[in-house]
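Take a look at this one; I'll ask things after.
Every protein chain except one is present and positioned as in the full complex.
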Amino acid sequence: MDKILEIKDLHVNYYSNRRTVRAVNNLSLDMQRGRVLGLVGETGAGKTTLALSILNMIRAPQGKIISGSIRFDNADILGMSNQELREMRGKDIAMIFQDPMTALNPVLTIGEQIAETIFKHEKASKAEAWSKAEEMLETVGIPGVRAREYPHQFSGGMKQRVVIALSLACNPRLLLADEPTTALDVTIQAQVLDLMRGLIKTNNTSVLFITHSLGLVVENCDEVATMYAGEVVEYGTVEQVFGNPLHPYTKGLLGSLPDYSEGSPRLRPIPGLMPDPTNLPKGCYFSPRCPNAMPKCHEAHPENSSIEGHLVKCHQYQENLHVEQSI
Amino acid sequence: MSNQTFLRFFKRQSKNISQFWRQFSRNKLAVASLILVLIFALIAIFADVLYSYDFVTSNSLENALLKPGETSTVYFQEKDIEHTFILGSDNYGRDILGRLVHGARISMIIGIVTVAMSLIVGVILGAIAGYEGGLVDTIIMRITDIILSIPTILMSIAIVTALGNSFFNLLIAISVQLFPKYIRIVRASIVSIKDQEYVEAARVIGASDLRIILKHILPNITSPIIVQSTLNIGSSILEASWLSFLGLGILPPKPEWGNMLSEAREFIQYAPHLLFAPGIAILLTVLAYNIIGDGLRDALDPKLRR
Partner (left out) sequence: MFRYIMRRILMLIPVLLGVTFIVFSLMYITPSDPAQMMLGANASPAAYKQMREDMGLNSPFIVQYARFLFGYKHPIFGYKGLFFGDLGRSYVSNRIIFEVIANSFPNTLILAVGALILALILGIPIGIISATKPYSVADMIFTVFALLGASMPVFWIAMVLIYIFAMNLRLFPAIANPGNFSSLVLPIITLSLPSLAIIMRMTRSSMLDVMQQDYIRTARVKGMDEKTVIFKHALRNALIPVVTVAGLQFGGLLGGAVLTEKIFSYPGLGSIMVDAIYQKDTPQILGSVCFVAITFTIINLAVDILYGFIDPRIKSTFSAKKKLVRGNQ
């Protein structure tokens, strides 16, 4: 299985009002081709920043990619020129954002907005681009004739479908979906996700599915990575991670889900708050909240340990490895 | 209303004020403009100390059109005085800087009085319009629209022509241009808040209307009103200079920057200082108010706060 995306040791900072926000810290992540990788984390964990970094769209002076490498299908993204990046965006890698209401330009027809990508990236004429745009609309369940209409004439769910049509128009190899259904009603959510699943399968698109909903991950993803304070703390297939969660944070997330079977009335949230990204704790970022924290955790930052492809960044498992090795 | 409530109110305000000042002072240009305005205000208040009013309004034709910096003898109040005309003299031999100084006083009075008048009228009308709604609201808004559809200078010309040329009529003519802006601000704020749920909630637990006004509406309108007032002082001074230039406002020999310019018209080729002195005075004053207004707007905008 080959890798479509390899991120190594990525550091991304934001700068505001004389403070440095460490949004992404020493993040490493690999994606397999043709799979759906769920990226789970709370708000503020750095997920959107990561997605924008993949497209090298972190804007100075507010933000900067400090160090690290991102390889997409063996191409070095961070080394690309602006021209190359623009050609790649929309064509090889596409992104959908969370809020469909504001993602489309109100003064252009939706057909125009889809056709312009096609016109730019594929060697099509304006007429061909337009009819392809109409086709794309049909695939997401919108009558092609409506391509002449403006975004405000569509509901939220339909707008998001337009956005999906837009992103898949040039058949990208990688789709970055940043909480694509969070802003939608539950029933519409289901519709849109069904649609996405269908299209992804047909085109064998690889997907980075960013969400804060564990349920959606289980339903739609093959692999999952949990993100905390700008780094990936656990990664594996959905069966591995949800069947046998290793990292205390992942366990906490799963444990905080209401358990209806037990009839227990109280919710069990993870105590404490996410650390302040301008002032990250020493050692493991999760240590202040971790129920299994050892003195070592507050001192040294853990490395990745791997158990049959199931990666986890936690001192507990490093200890075990050490113990195993010394036997 | 208890003393407690007022006390808390003022404590919160003083915290807001210091936070505001920190934000405002980052804008160096605005602070400089504020200093300039204060200097002008001081000059205006102490005008008589710097130059006597009579000196500045009496002719001394033998000293006409002196260049800036020239010294000459002026026969004033039955004495011969050696006087240096720092900015030169006008076509009647009057000291230009002295006239500018007294003009500053007149401009300041016009600015403050017109803004105060229009603020009171505008806020009250806006409050009525917003609070009552319905027909009253429609009428007030229509009147505002009508006033706004007549270009400002023309409206002022019309008013002064009709009512006669006096200082009071000048103030009225200028104020009429200014109060529609206040009406809009206050009304918009009230309308947006009136139907909010938290106002209903406050009413349900027995809060009086006064409390609602103090707690919810006042904080919302204070900032835009302060910003608008600052900008309005500048507009008012500009407007007054227009009217005086036309002969519809302050008439010579009273020194007003606008009428000084109209007197200068014939002489600009030979004595450009007649043109530049009052013009730059107007320019600096209005510019300062505009910069302060802009700075206030940025400093008070909650969206830009850290």
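To keep things simple, chains are lettered A and B as they appear, and every chain counts its residues starting from 1.
Heads up, the rule we're going with is that a residue touches a chain if its C-beta (ideal position, glycine included) is under 8 Å from a C-beta of that chain, and two chains touch if they have at least 3 such contacts.
Not measured: the values here are computed from a predicted model.
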{"item": "Chain not shown: contacting residue from A:42, A:99 or A:128", "value": "A:99"}
{"item": "Residue of B:69, B:151 or B:253 touching the missing chain in the full complex", "value": "B:151"}
{"item": "Residue among A:67, A:153 or A:306 that touches the chain left out of view", "value": "A:153"}
{"item": "Listed residues A:66, A:108, A:190 or A:218, member touching the removed chain", "value": "A:108"}
{"item": "For chain A, the residues touching the chain missing from this view", "value": "55, 57, 85-91, 94-95, 97, 99, 102-109, 116-117, 120-121, 142-143, 146, 149-150, 152-153, 155, 157-158, 163, 166"}
{"item": "Residues of chain B (touch criterion as defined above) contacting the omitted chain", "value": "142-143, 145-147, 149-155, 157-159, 161-164, 234, 238, 241-242, 245-248, 258, 261, 264-265, 268-269, 272, 275-276, 279, 282-283, 286-287, 290-291, 294"}
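By our rule, only the chains that are shown with their structure count from here on.
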{"item": "Separation of chain A from chain B, taking each centre as the mean of its C-alpha atoms, in whole Å", "value": "55"}
